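Only a single protein chain was left out; the remaining protein chains are all shown in position.
Note that the chains take the letters A, B and C in the order they are written out, and that residue 1 is the start of every chain.
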Amino acid sequence: MKQGPARRRRRTAGGALLLAPPGTAALVGPFVTPADIPSDGMPYARGDGHPLGTDALGRDVLTLVLRGGASALGVACAAVALAVAVGAVLGLAAAASHRRWLDDLLMRPVELLLPLPSFLVISVVGVGWRGQPVAVALAVAALNVPAVARLLRATALDAASGPVAEAMRLQGESPTRILFGHVGRAVLPVAAADAGTRVGATVFTVAAANFLGLGLDPTSPDWGVLIAASREALFVQPWAVCAPTLLLVMFTVGANLLADGLMPRGAEPGGRAAAWNQ
Amino acid sequence: MEPVIEVRGLTARAGTATLLDGIDLTVAPGEVTALVGPSGSGKTTAALALLGEAAPGVRLTGTVSVAGTQVVSAQGPTGSAPAARGRLVAYMPQHPAHALHPARRIGPVLTELARLHRPDSARSRSAAAAHAAVALRTAGLPDGGTIRRRFPHQFSGGQRQRVALAQVLACGPRVVVLDEPSTGLDTVARMRLAGELTRLVDGGITVLLLSHDLDLVRAVAARTVLLARGRVVATGPTEDVLPAEPPPAPPASASGPLPSPEGDSRGEVTALQAHGLSAWIRPGHRGEVLHDVTVGVREGGCTAIVGPSGSGKTVLARCLAGLHERHRGRISLFGESLPVLRHRTPRQIRGVQYVWQEVRNSFDERRTVVEQVARTAVRLRRLSPEAAERRATEVCERLGLAPGDTRRHAASLSGGELQRAALARALLAEPDVLICDEITTALDAASTELVTAELARLRRESHTAVLWIGHDLELVERLADDLVVLDEGTVVESGGCHSVLSSPGSETTRLLLRSRHLGTRSASPSAPAPPDVRGEEEPCP
Amino acid sequence: SSADAGSSTPKKGGTLRAAFPGAGVKETMDPHAQQQFIDIARHKAVFDKLVDLDATLRPVPRLARSWSGDDSSRVWRFELHRARFHDGHVLDADDVLYSLSRILDPKAADHLARKSLSHVDLANSRAVGKHGVKIALTRPNAEFPALLAMTGTAIVRNGWDDPRHPVGTGPFRFHSFAPGRSFVARRFDDHWNGAPHLDEVRILSAETEARAAALQSGEAHYAHEMTPTFARMVAHDSRVRVVATPLSGAQGFALKTDRPPFDDPDAAMAVKLLIDRKRLVDVVCAGRAEIGNDLYGKGYTYYPDGLEQRERDVAEARRLLRRTGVLNTTVSFYTSTAADGFPQAAHLFREQAGEAGLRVKIVNGPPETYFTDVLTKGTVTNHRCGAMPIPTYLSERLLTDSPQNATAWEHRDFDDAFTAARATADVRKRTERYRSVQTTLRDRGGLVLWAHPEWLNAVSRTLRGVKEAPPNTVDWARFDTVWLD
Partner (left out) sequence: MARYALRRCGWTVVQLAVLSVVVFLLTNLLPGDAATVDFNEQAGLDQVAQLREQMGLDRPLSERFVDWTGSLLTGDLGTSLVGGEPVSEVLSRSVGVTAALAAITLLLLVPLAVVLGLLTGLRAGGRTDRVVSAVTLTLASVPDFVLALLLVGVVSLRLGWLPATWVGADDQWWQRPELFVLPVTVLLARTVGGLSRQIRAGTIASLNAGYTVQARRLGVPPARLVLRHVLPGAAVPGVQELARAGDQLLGGVLVTEAVFAIPGTATALVEAVRNRDVPTVQALTLALAAVACLLNLVADLVGRRLAPRTEVLR
């Protein structure tokens, strides 16, 4: 029983620790690096005044990595935030609506998008609006909305039609309070855990689109672009690939651990599961 | 004879609280032993200890052995406890709705349990199926049609209770521990249960019965152990421990019979009225469970609704409270038509309050009980949060709940405690009409007194109308002035409580009445037919 | 690194697996509709052309043993080898004439040579003796034989029109073909130029990563078009050898000369002066290129020698920019990932132009349609060109009606000067005239060619006999003369 919270805290702390380097790079990096990173070295050079070597254009990888976090994480986080926001509104509204037609009206169009291959959308957006992070973020968000909305609707429906919600209604609680006070709290850990995995997946959707040659400007310092563009040098100048990859991995793992930390007590070890473990 | 259950110095502690304080208990084989005591006295805790188990955060010491196997030692539960569960001792929990797997049909689970614990079923499917059938029948569920293919949510509250009982029986244990098995059972079913318990004992099974239902205890238990605040205060033959048969007609005690305000002025104004109410379970008007029901309750009056388990009482109550939206018909409060809950004004919400039958699920695990109770006053009576909390504590205390209890989360409260908290939650609204759906099932006599006294006070002082749903006809007779008998979703009889009970006009009522007196051992357990389980057809989405 | 090529004596037998960048369903076995290198390589195994090109992009005999034009360069006579088709038929003039008529079929929009051969006068062309053919032109062209060496000019069997069953005179006999995947052909022992050493060739489609991995793991013996980074990676790999062909085309920028600011040759000159060619070569080509002098075709026939190398002169560039009013204005650079190094070159260009006071806005376009888009879009664009004879390059890209006129260089007097040069039968005079045409272009045109990159192929050590040759020349992708150890 005692170990539970401590372990949770450790997990959360671990998550935060992992998030720190990529987060700092993304937040502080743009202020300490020039907007146009000079190409002043040989391509894929190692050492030579560049602690992490250079990229294909002879730019300093360390500077690039500092510069490119904002767009890599920005696009992913913005896309996921948008997807979760829209998905939550849709899902919660659908779950809270007592009319089936309203539920259908909200969910059906969203479900239509569900089987749309994300690759096609990304490629249309990538090709049509080349190098525009906003467009990529919007497209990725749009792709994620259906799944988020469905997941949250299902979770919320359970909570919104359960006896607790009924009791609250009988107490005269306003629908908003029921939605945010009870349903929202039931949904939050699910949404957080989901968002944690989604941010990671999104970073890679964008990176993979770059790998296939659709999407952002190939000379931009974005981590995903950097990985994709330098991949052929994996064994020549490993840092050009590994530095951004490591940061991305740290970010996604950290985000996931942090999301775990937000899980409700009951679902955590040392909580009620102890009843089973004895 | 060797005792089957030997408990020596069993102590249970949670944090600094002592839930059980060195109790001793001996149960002889082949008889029903009852464990009674007020709500919160530690019955459930003691019963779980027989399985070598404790609720989370509760530590056990002492010795407990069941059929020669020691399950609790001075160091807590022993390693041989798991093997004893199911095979030697099987436990039926207090909240069976909570304990049934929502995604598994009841039949396969029963067969599975039989195959696990019964040597003859391990190989043979048909033997296991036969045991399952017997278990169902013994538990009072008809073993016909597609009932074994149903999911738990497709049963009514009382039926779910019996499914849980059937699961226990399917294991074929030496000892069964039943935690409030008669909760939610109508008199007929309760009578049958009593009969089955007797038959179980005759079949060589030892029964430990945890119950508030003293009539049931008297009817079946040879010996009784009385618990109070975690200690055994009395033990011996039932007649000695629970001597006085209650008088057939209740005495004019404080909680006593209808102190009708201002003579017989009740009856003038109808508070809540439902007219031509039909309700169904599934969308598209499918699965109709109420057919053209008309009920009413007068200002300051009390209308009781009785009927066999599964007859639609809860659905009716939920319709009136506005929670069940799939209905047709007119519901009015003081002549003003009532829409479904979502469309009710705060005034109308305040007007009609509902107390749940299965109360545990209606509490939020994230907030303390008192916090939740107080919200009613904040929202519906516009009190400040502090004032509301004071009010809440006050009402709870009147119902016998200590402030320390209500400041915990719902999970750590006993069944009876929660039931009263739920009542307090509704009472804080100071409603015009209070719908009580079997709110005393987990209460001991004293607590029941507190509850009925509080209701009587409200009726007297605030002219609150009460719609009472219950199986306990004694209580109904004491409380209600009008009576509606429901069967299979139809009103089979209604009228003045006294007149209906004294000269029943329908077969259902007669059946219910015939089984009311359990305490007298003359009652024939085998008489009534098992209540039918309606809706045999496989429900489609 | 090519020292050990062909050092041992040829061995017979074996299956060669060669990996080329694939083009999916676009791949075809119709030699007249060939577009991609992989098509050309496949067709080269099954078919032959009348003429091919050597490493300096001069026509050399193939099926045509020899040729001669009349004084006006309007009528050309080719003597044919007694080459045998895979079905046993011996090549004759009708096959040649049929092939030409098939190439020129007005309905076949995908026959690439149709345009460059449009001046063939089929009605007046005919067989001469059993193994000769006379081809008449509607206008004089001294470079006609070189045109017969271009893409989409293979000789097919008279009457043949079924790409699923290709029948040619080539060193390998067709076996099977799945577009975007693989092609198998077996040795043709009766090849007019001697039977190949290999039993079988397989030409496989694979993207960059896959080609690299396949070669390193021994799943392929030959990988076409590798990157400098790959070359760097396998520099010490004992299993793989890089075959680098110098001077295999050109890399540069194209300035649109029909619109401001580069309609003013001085503004274009400023760009030619402001770029840092060495840096571009070092970064974009990883140093594997010769520095360009704004002229196409270094090392090829007709390349004007003796012109001094253009060097960076930022001050002069700035002066020119100021004079033309372009200083501190912004031009748009339309780039794309259509080819390796394009966006990188654009990026460097922006950096270098910035140093001279010219601002550049980079616009990224879709790679799939880039080379068509650049005909109309952008002020500055990327430019690249594989190996081809200089006159062909000029006529395809720099005449008013050229299909790929990316600099929008439309000057009638230039067209006339070029046409006159091409019609000149005398080699010396012709060379002289070409030189003047090219210097005009270098001084006033919109092409900024800063590199002649190496072409990098990689082969496994067991593959012998692979020669350095620019793409589209006779020894490139030639598998009848190689063998496996």
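One rule holds in what follows: a residue touches a chain if its C-beta (ideal position, glycine included) is under 8 Å from a C-beta of that chain, and two chains touch if they have at least 3 such contacts.
These numbers were taken from a predicted model, which means no experiment stands behind them.
For the chain that is not shown, the touched chains among those present are A, B, C, taking the whole complex. Within the set C:Ser125, C:Gln216, C:Thr424 or C:Asn457, the residue that contacts the chain not displayed is C:Gln216. Only one of B:Lys43, B:His117 or B:His327 touches the chain withheld from this view, namely B:His117. Interface note for the absent chain: among C:Asp110, C:Glu355, C:Asp416 or C:Asp485, the touching residue is C:Asp110.
Considering the whole complex, the residue from A:Ala13, A:Leu105, A:Leu120 or A:Val134 that touches the absent chain is A:Leu120.
Taking the complete complex into account, C:Gln404 is the one of C:Gln404, C:Thr419, C:Thr440 or C:Thr462 that touches the chain left out.
Although one chain is hidden here, its contacts on chain B can still be listed: residues 51, 53, 82-87, 90-91, 93, 95, 98-104, 112-113, 116-117, 151, 153, 164, 167-168, 171, 281-283, 539-541. In the full complex, chain A contacts the hidden chain through residues 3-4, 7, 100, 103, 108, 111-112, 114-121, 123-124, 127-128, 147, 150-151, 154, 157-158, 161, 193, 197, 200-201, 204-205, 207-208, 211-212, 224, 227-228, 231, 234-235, 241, 245, 248-249, 252-253, 256-257, 263, 266-273, 275-276. Although one chain is not displayed, chain C still touches it through residues 17, 19, 24-28, 35, 109-110, 112, 115, 178-182, 202, 204-207, 209-211, 213-214, 216-217, 219-220, 338, 365-366, 368-373, 375, 402-404.
Methods note: only the chains that are shown with their structure count from here on.
The mean-CA centres of chain A and chain B are about 48 angstrom from one another, to the nearest whole unit. Distance from the chain B centre to the chain C centre is 90 Å, each centre being the mean of its Cα atoms. Counting partners per residue, chain A has no residue that reaches two or more other chains. Residues of chain B found to touch two or more other chains are absent. Residues of chain C that touch chain A in their complex: 208-209, 212, 227-230, 232-233, 282-283, 286, 337, 343-344, 346-348, 351, 362-368. Within the complex formed with chain B, the residues of chain A that make contact are 1, 98, 100, 162-164, 166-173, 182, 185, 264, 266, 272, 274-275, 278.
Of all residues in chain A, only 36, 38-39, 42-44, 56-58, 127, 130-131, 213, 217-219, 231-233, 235-236 touch chain C in the complex they form.
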